[in-house]
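To keep things clear, I will list the structure first and then write my remarks on it.
Take a look at chain A:
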Amino acid sequence: MIHLLGPAVLAAALAGIGVYGILARRNAVLVLIGAELLLNAANVLLVTASALPAGGLAGLEHSQTYHDPLIPGQVMTIFVITVAAAEIGLGLAIVLLLFRARGTVELTAVRELGEASPRHTETPS
Partner candidate 1 sequence: MSWLLPALVLVPFAGALVLPGLPDRFAVRAGVGVALVTLALAVLATYETGTTGFGRMQLEVRTDWVPALGLQAHLGMDGVSAPLVLLTGLLSVLVCLYLTRVGPDRNLVACVLAVTGGSLATFTALDLLLFFIAFETVLIPMWLVIRIWGDTTQPGGTATRNDAASRFVLYTATGSALMLLGIILVIARTGTSDLTELIERGGAGMSVTTQTVAAGLIVLGLAVKTPMWPLHTWLPPAHTIAPTAGSVLLAGILLKLGTYGLVRVAVPVLPAGLQNVAPWLGGFAVVGIVWAGLACLTERDLKRLVALSSVAHMGFVLLGVASMTPTGLQGALYANIAHGVVSALLFFVVGALKDRHHSADLSVLGPGLRDRLPRLGWLLTLGAVAGLGLPGLAVFWGELLAIAGAWQSSALGALDRPYAVIAAVGTAIAAAYWLRVLRLIWQGTPPADQAGLPDATHHETVVVLPLVVATVVLGLLPGPLLSTTAGVVRLLLPGGGVVP
Partner candidate 2 sequence: MSGPDLLLTALALLAAASGLLAVTGSRVVHCALWLVVSLGALAGVYLVLGAEVVALVQLLVYVGAVVVLVIFALMLTRAPVEPSDRLDAPKGQKLAAVVAGISVGGILAGTLIYALQDLTVKVQGEQGSARNIGRAVFSGWLLPFELLSVLLLAALVAAIAVSRHLPAEKRPGQSLTEDGGVQ
C-alpha cells in the first residue's frame, strides 16, 4: 500500500520549482530547464492519478478493488514526454538562433517586443 500524498506533494513542489526556474533565470537554456521541471510535475501527477482505480477519486467510494487501472494516465505521460522532447528541440533551436543573432542568450537583452521608449531601447550586447 502506497500513500499517494507523497508523489502528489512532489508534483506540487516540482511545479513551484519549475515556475521559479522559468521566472528567475536570465539564461534562456536555464529557463527551458525550469519548463522541463514544470512538465515533469504534470507527469508525476498523471502517473499518480493512474495509480487510482477507475473512476478516479469518486470510484474509491464505491469499491476497494482495483481491477481497471487508469492506463490513460500513463499513456498521457508518454505523450507529454514526447511533446516535451519536441518542445525542447525546437526551444533550443530558437535559443541557438538567438545566440547567433545577438551573441547572447540572456533574455533581459531581448526587448524587441517592447514598446519603443527612451527607457526601453533595443540595446545590442
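Here is how the candidates were picked: all candidates are chains of the complex that A comes from, given by their letters.
Structure notes:
One rule holds for everything that comes next: a residue touches a chain if its C-beta (ideal position, glycine included) is under 8 Å from a C-beta of that chain, and two chains touch if they have at least 3 such contacts; residues count from 1.
Source: prediction; values computed, not measured.
This complex pairs chain A in touch with one listed candidate out of 1 or 2: 2. Across the complex, chain A meets candidate 2 through its residues 1-30, 32-34, 36-37, 40-41, 43-45, 47-48, 50-53, 57, 60, 66, 69, 71-72, 74-75, 77-79, 81-90, 92-97, 99-108, 112, 122, 124-125.
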